[in-house]
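Structure incoming, see below.
Here we show just some of the chains, and they stay where they sit in the whole.
We just call them A and B in the order they show up, numbering each chain from 1.
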């Protein structure tokens, strides 16, 4: 099984770490390739960035299908381009945000998302609403770290841990989701530390959730519904 | 008051008619300018088209603000780029879909949208959900006309009328919205014909609704909330 992870930004900083993170959780026989964009934003932190990353993401997604990949991940928590790619392609396309919210809905009565900046809160709440999971969304909190600073793991874990405690104690979150696919290598540690504190709840890494969901869909031989995501009509697109 | 209507497609076919339609309903002192895209899709009939039109739409929107326009309309019923433009700009940005649904929610207990193709139904239902108006959305029906064929007014009116009757009689719609901003010059006639049939209900032209809403917002000196639509962080966007 060959999965293609498209990092919808022009920087390569997440490419290698994304593969490393995923490889720890998928089956050895699952191959993971990664790429980033040729043009678009340096990171995704608002609706504007999301809008700018989609066109090249869709080109990369189409290439990946032609190259024979079995499925595609849009490697950003806001799931940019996922809906459009589902129209364009006949292989499953998964977003980390939707995959992790669906896992959280199964595992807990409520969940919170710890995101990067406040700029994305409304956008993510709308994504939860479209998915139908608003009722289970306890809160979206911000670690107040720009995407490009999440690589400082110590600082990242500290801010995430602080907000996670607040999400549990003040917002009644029963499960936690990392709200940025750049927040790598920390989910399992945070889950362990919270358990040590007496909070035995799942901490979900969105990229991993997307990869596992995609593996499952491919294994089950199902893909997006073409009644929801109809093939785009032929026309000039300059 | 100067409004800029951006038709988010590369064709100019709607430019003149859009201005003509709006001018019948806005105040004489309101000036309307229109433009279309330099690159993007020929028409918008799916998520894919919407994704492709946004980058150049945002450039045109930013130019318009610099040129001193007081407000902007994204001239497509799916409201492409509206959220991103609200982050980018400090003048109000309005979408025809949201404007017409909000008007319909005021005027009636329920409303239906008569759109072009079935491809857009899920996308528009999601827009209604984000706006909070799903409960009032009786149905979305398709006239089964591609956007580029709506200029045949006779054919357009015939298909709209057929679907409008069904929306009223089968879906319990109490108000009707034209689901494409290319459906020009027909709303008032259809409203009159339906009234003649005993159905005295509003038929809303989305472009007109957007223009009037925008005129009002500018007159009231309010714009999008910068707590929802925060200014995009500085970064490289290639």
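Operating definition for what follows: contacts are C-beta pairs under 8 Å (C-beta built on N, C-alpha and C of every residue); 3 or more make two chains touch, one makes a residue touch a chain.
Because the structure is a prediction, the values reported are computed rather than measured.
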Assuming the complex is a homo-oligomer with 2 chains given explicitly, what is its full copy count? 6
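Note that only the chains that are shown with their structure count from here on.
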Could you grab the centroid distance between chain A and chain B? Build each centroid from C-alpha atoms only and quote it in angstrom. 31
Give the list of chain A residues in touch with chain B in this complex. 10, 39-43, 45-52, 54-55, 58, 81, 83-84, 86-88, 117-119, 122-123, 126, 129-130, 146, 148, 228-230, 232-233, 235-238
